[in-house]
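One protein chain omitted, others in place.
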Amino acid sequence: MKTQLTITPEPIDETALNAERELSDGMGAVVVFQGVVRAQEGTASISAIDYEAFDEMACHQFELIFEEIDRQWPVESVRLVHRVGVVPVNAPSLWVEIIAPHRAVAFAACQFLIDAMKQRVPIWKKPVGGASSTSSQKFST
Amino acid sequence: MKTQLTITPEPIDETALNAERELSDGMGAVVVFQGVVRAQEGTASISAIDYEAFDEMACHQFELIFEEIDRQWPVESVRLVHRVGVVPVNAPSLWVEIIAPHRAVAFAACQFLIDAMKQRVPIWKKPVGGASSTSSQKFST
Amino acid sequence: MTVIVKFWSYFKDHTGCSESTLELPESASLGDAHSAVIERFPALAEMQNSTLKAVGVDYQPDEFVLNEGDEISLFPPVQGG
Partner (left out) sequence: MTVIVKFWSYFKDHTGCSESTLELPESASLGDAHSAVIERFPALAEMQNSTLKAVGVDYQPDEFVLNEGDEISLFPPVQGG
């Protein structure tokens, strides 16, 4: 299984990632998931999320997850980009691509990867520019 | 829910489709599925698939499926392109994008759409350039 | 009454045509039309149970009562994607 993992403060360049896609002639399914920063985080309106990663451990944990995927499914390729630092609302923080022979495998592996990431990969969020109902009360009195 | 449906003999232009993506600031998940023509169709090696659609009914059936998605999930946007005519091996015949507030919704709606399409939408495949084990036997004797 | 029957995918190869017209008694059903088509094109008999049937752009059951001028479509299982 081919893997490509990038943790970067740069914006995710979807066009470049798509241009670099390689798939052999036995592959029938490409699933791409993008996680995008939303303007609401809980009850707060935010302008961005500041992502912090423990890079070395995050890479290692992603690699462990990739190995589990390789053991469970006939996936040809996994590519993942996670942006760190300040990611503005409406911009993607996560881009994942799975290439597999069949649709069911591609969807299963992609969802497994994201679920496992959310449990194990040491990356954290801090809202930026938040005006939560609590903090705005501080200014209204 | 915004919908965009295209049944076309033209190659699927992923870059243009991505450039036209619009999502509001409450959306957190973008799932894109591409179905790609494989070199094997059953036991036959093929060079392409020739897709035939009953266009008018296919559009209507896709619209019915979109309406079911809109009733079941808070999806903001569905875009779908199905190519018809001769689609070569390694090229996508199907491109689907779902934009939703959350990942689980986006994945569920995307898989529902493809499953429903495969049951109801009148599009058919004919292998092109096939050398099946049967037909090659004809030449080997 | 007269109805139009359209064939799709390899059903066209089996019938040798993409469209045909059918004379049916008043209030004939879609199932009646299917039977009449198989009588005219016996090659379709083998696929009888897996044949999908639509009137216009909607799937309909065999009980569906036809009207003059209806456009029936008969085709094999669909394969989009």
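Brief remarks on what is shown
For clarity, chains are labelled A, B and C in written order, and residue numbers in each chain start from 1.
The rule is short, and it goes like this: a contact is a pair of C-beta atoms (placed from the backbone, for glycine too) under 8 Å apart; a residue touches a chain by one contact, two chains touch by 3 or more.
Remember, predicted model here, so these are calculated numbers, not experimental data.
Contacts of the undisplayed chain with the visible chains, over the whole complex, involve A. On the side of subunit A, the interface with the absent chain consists of residues 35, 51-54, 56-61, 82, 93-94, 114, 117-126, using the contact rule stated above.
Quick note on the criterion: only the chains that are shown with their structure count from here on.
Each chain gets a centre from the mean of its Cα atoms; for subunit B and subunit C, those two points are 26 Å apart. Subunit A and subunit C have centres, each the mean of its CA atoms, that are 49 Å apart. Annotation for subunit A: residues touching 2 or more other chains are 103.
Residue numbers of subunit C whose C-beta contacts span two or more other chains: 81.
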